[in-house]
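As you look at this complex, bear in mind that one protein chain is not there, while each of the others sits in place.
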Amino acid sequence: MIVEMITGASPKEVDDVVAKAQSLELGVQLNQGTDKTVVALLGSNTGQIPTDIFAVLPGVASVTRIMKPYKLSSREFRSGNTVVDCGGVLIGGERIVVIAGPCAVENRNQLRQAAREVKKSGATILRGGAFKPRTSPFSFQGLQQKGLELLAETKAEVGMPVVTEVVDPHDVDLVASYADMLQIGSRNMQNYALLTNAGKCGLPVVLKRGFACTITEWLLAADYLLAGGNNNVVLCERGIRTFEDSVRFSLDISAVPVLKKNSHLPVIVDPSHAAGHYSLVPAIARAAIAAGADGLIIEVHPNPKEALVDGLQSLSPANFAALMEELKPVAEAMGRYI
Amino acid sequence: MIVEMITGASPKEVDDVVAKAQSLELGVQLNQGTDKTVVALLGSNTGQIPTDIFAVLPGVASVTRIMKPYKLSSREFRSGNTVVDCGGVLIGGERIVVIAGPCAVENRNQLRQAAREVKKSGATILRGGAFKPRTSPFSFQGLQQKGLELLAETKAEVGMPVVTEVVDPHDVDLVASYADMLQIGSRNMQNYALLTNAGKCGLPVVLKRGFACTITEWLLAADYLLAGGNNNVVLCERGIRTFEDSVRFSLDISAVPVLKKNSHLPVIVDPSHAAGHYSLVPAIARAAIAAGADGLIIEVHPNPKEALVDGLQSLSPANFAALMEELKPVAEAMGRYI
Amino acid sequence: MIVEMITGASPKEVDDVVAKAQSLELGVQLNQGTDKTVVALLGSNTGQIPTDIFAVLPGVASVTRIMKPYKLSSREFRSGNTVVDCGGVLIGGERIVVIAGPCAVENRNQLRQAAREVKKSGATILRGGAFKPRTSPFSFQGLQQKGLELLAETKAEVGMPVVTEVVDPHDVDLVASYADMLQIGSRNMQNYALLTNAGKCGLPVVLKRGFACTITEWLLAADYLLAGGNNNVVLCERGIRTFEDSVRFSLDISAVPVLKKNSHLPVIVDPSHAAGHYSLVPAIARAAIAAGADGLIIEVHPNPKEALVDGLQSLSPANFAALMEELKPVAEAMGRYI
Partner (left out) sequence: MIVEMITGASPKEVDDVVAKAQSLELGVQLNQGTDKTVVALLGSNTGQIPTDIFAVLPGVASVTRIMKPYKLSSREFRSGNTVVDCGGVLIGGERIVVIAGPCAVENRNQLRQAAREVKKSGATILRGGAFKPRTSPFSFQGLQQKGLELLAETKAEVGMPVVTEVVDPHDVDLVASYADMLQIGSRNMQNYALLTNAGKCGLPVVLKRGFACTITEWLLAADYLLAGGNNNVVLCERGIRTFEDSVRFSLDISAVPVLKKNSHLPVIVDPSHAAGHYSLVPAIARAAIAAGADGLIIEVHPNPKEALVDGLQSLSPANFAALMEELKPVAEAMGRYI
């Protein structure tokens, strides 16, 4: 951490900074410039100390953090790639994992049909929402417990592990008793009560990026899960909020190589929520794999025209089958398979 | 809702749109242009119908919503201003309400001293966090239950109603048993489990804006509270995430007149979290009142240099007293008092 | 264009909207809802009429544009793909075009060496800046006229067409006398004096996206060029400004399929300026091709450590050669070659 004093800071003000640093057991080195003093604070845990502690002192012009604030999710903490096991399917290995299924579980037939179709085309994990966070209180909120039961039933019948979202910290155990992997959605990325509980359940967790959160904040949220003892965390980029209005969210493709450089966790991409329109999903899906993503999560509905939620961004089974064919050579170009 | 067909859409495709609208009991009027057909869908509840239902149909080029999607929080639902009663202090009336206190409750002395100082300078409601949502799992998370007890104790002693944040849906009743008003923080604005529970407790609620949520999404979140039967909702603008990096968040000053135009709910402003630096707080606080805000929520710490959380954005008691003097003539210029 | 009247608008107010529309020779159709009147305005040029003309009338609640405002660059204007010829190299055809070279022309040897290296690895057009727009007036501003001469000399010697940036409207003819294609940079995308002049020169133009401009604004800027009679326009996505701070700009990968859907113009991607760091360039470059881009423009410097401008985002010749090998199978996966 680097503390820049204002021009004309008094020796007393510099001494106070030094004393505060020493009280925190940080190493201190003074850099005396022509105009101003710059104090370097050294220590392996400066990433976890708030900059405010120094910024608030008299005579301080600015405080700059050099160490990254996240820790357990960083490559510095673990240099090798983490591979997450979701009901026998490995995420982060050589095979590109495709998770597919409807946005919301609507009824037995819809889910079963979706599951059979996506499995036939090569998807290896089934997705489906039982608890749906909706912007309006007047919208369909999901089948809840009944949806979880249908997921478990379909999983047994079709033979695919299942991932589904949890939105209430007190539902973690309930959802975990039905699913193979939990999903924490974008609007809950900084719901710390939820993160804390999910960190304690035994299941792997897909942590979607908050749509207005930096990659640093995302990895700090992952640290909540990892700090709870849960090492099986999958990061999912799903688009960020920008000024561009031709899509729902702007898929941050650079997040893939940035995460691969700074974190050991596997990275998947959700092209459906980013695009908001089924016609844009294939291009984004191909790009994600070419950028180095370990998998995709794609919305597929047996009949998008009748979907209760997000029909416009759902692929039909035929479109999904066609996309899977397109993805194969891209995966091969990356030295992987699908 | 306006459905624009593509150039060359077939009569069958237009008919399908009409049939779908009629199945939802919407009025339909066809507009036959030179190049394309535009279908207007009419009805008082089109704001609550997802545009996807039509956008996904073959031959549809775009669907545009005209009705605003929020309802209970709108001025169309209630034309007069709502005035919220927080332990006897009215928010939304002629008097500008100033809520002040420390970011986090740290101990009895800190809270008591803060309460006395801010009351002396004219604040009428005490704030203080017992449950702190923190970006890093390694940061101070608040005194929790103990913090609530200190708030209740200080309230009795100093004689000010108290507002404090709730972060877990299952803590709503607990927090409500100590506080006069609940706060839902920015990161939880779309935590629907929390909104639903807070809508059912009897207390007024301050709903902070999600830092990357539009005003429309914010009013939809308010609808969750109102739909639960809670009419005492106060909206709090606290800055949005933009590319500008000289402040923590960019205070969206236009939100004040936009909300006053579209909603009947009272509006307050939090200059402390937006600025991120105490030296910027006074200018933003004055601007908020001049823009028409009904109140302010300001962080004040007896000794910002020793604050465990957000010291840099906290005012000292002396600075707060000076600010209150600055605010008086601005309130008068608005035909109000403080 | 759809004009929504306020609830309770008077018949006179509705009549005024109708009269104004008729004075502009628009077709008018009234939609009488239960609560309010909605007026549909029809005509093939409503995209070019400002919404303000109606929004300012008494009794109007909102005006919504349905027609896209851009015209000449739209797929509706021209359904087939435009292929641009840059000195014999076709952009927008089956072959993926790679434009490479240094950010700034520094001297004869640097440019010659860069040109030879990138040509050897498969680049087909040489880039190099002679006029450099710089955020600080104290930074290196480019070799200007001398730089143009070196570009022409190197082009002749190495045998590659050349693209270079023009920043002053009155330099268009000068730059055009040396280059095969002009580049209009991100900061000048809405410099209309420059666009107007570039539209009249005979050369193809690469139009970079303004880093905070929507795709609609970008295509409107392309309309300036096309309206001047210049049909040879190449769109270049180079990243947009968002809150994310791990890269210089967030590459908007969705822009590629959105442009392909809405415009007939070829699309290339600049991974170097978006990433701001050479280590992120390969992933973004691969993603761009997988998303359907027609080409790339990449910064390569013979010795990035000694570069006068943007060394950190420049590839070394060895890294560029390695990247070209990576790109080949991705192009093949897309049914193209490089």
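All chains are identified by letter, namely A, B and C, in their written order; residue positions are counted from 1 within each chain.
In the analysis below, a residue touches a chain if its C-beta (ideal position, glycine included) is under 8 Å from a C-beta of that chain, and two chains touch if they have at least 3 such contacts.
Predicted, not measured: the structure shown is a model, and the values here were computed from it.
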Of C:Thr7, C:Gln22 or C:Ser139, the residue touching the omitted chain is C:Ser139
Touching the hidden chain in the complete assembly: which of A:Thr7, A:Gln22 or A:Asn109 does that?
A:Thr7
Residue among B:Pro58, B:Gly88, B:Gly159 or B:Pro257 that touches the chain left out of view:
B:Pro257
Contact footprint on chain B, counting only the chain that is left out:
212, 214-216, 240, 242-247, 250-258, 260-262, 274-275, 279-280, 282-284, 286-292, 329-330, 332-334
Which chain C residues would touch the chain omitted from the figure, given the whole complex?
48, 50-53, 55-57, 69-71, 133-139, 141, 167-170, 187-188, 190-193, 195-196, 210-212, 217, 220-221, 223-224, 227, 241, 277, 304-305, 307, 309-313
Contacts of chain A with the missing chain: which residues?
2, 4, 7, 27, 29, 31-35, 38, 40, 42-44, 62, 64, 66, 76, 212, 241-243, 245
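The rule we apply is simple: only the chains that are shown with their structure count from here on.
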Rounded to a multiple of 5, how large is the rotation, in degrees, that superposes the C-alpha trace of chain B on chain C?
180
Give, as an integer number of Å, the spacing between the C-alpha centres of chain C and chain B.
38
Centroid spacing, where centroids are CA-atom means, of chain A and chain C in whole angstrom:
31
For chain B, give me the residues that contact two or more of the other chains.
212, 241
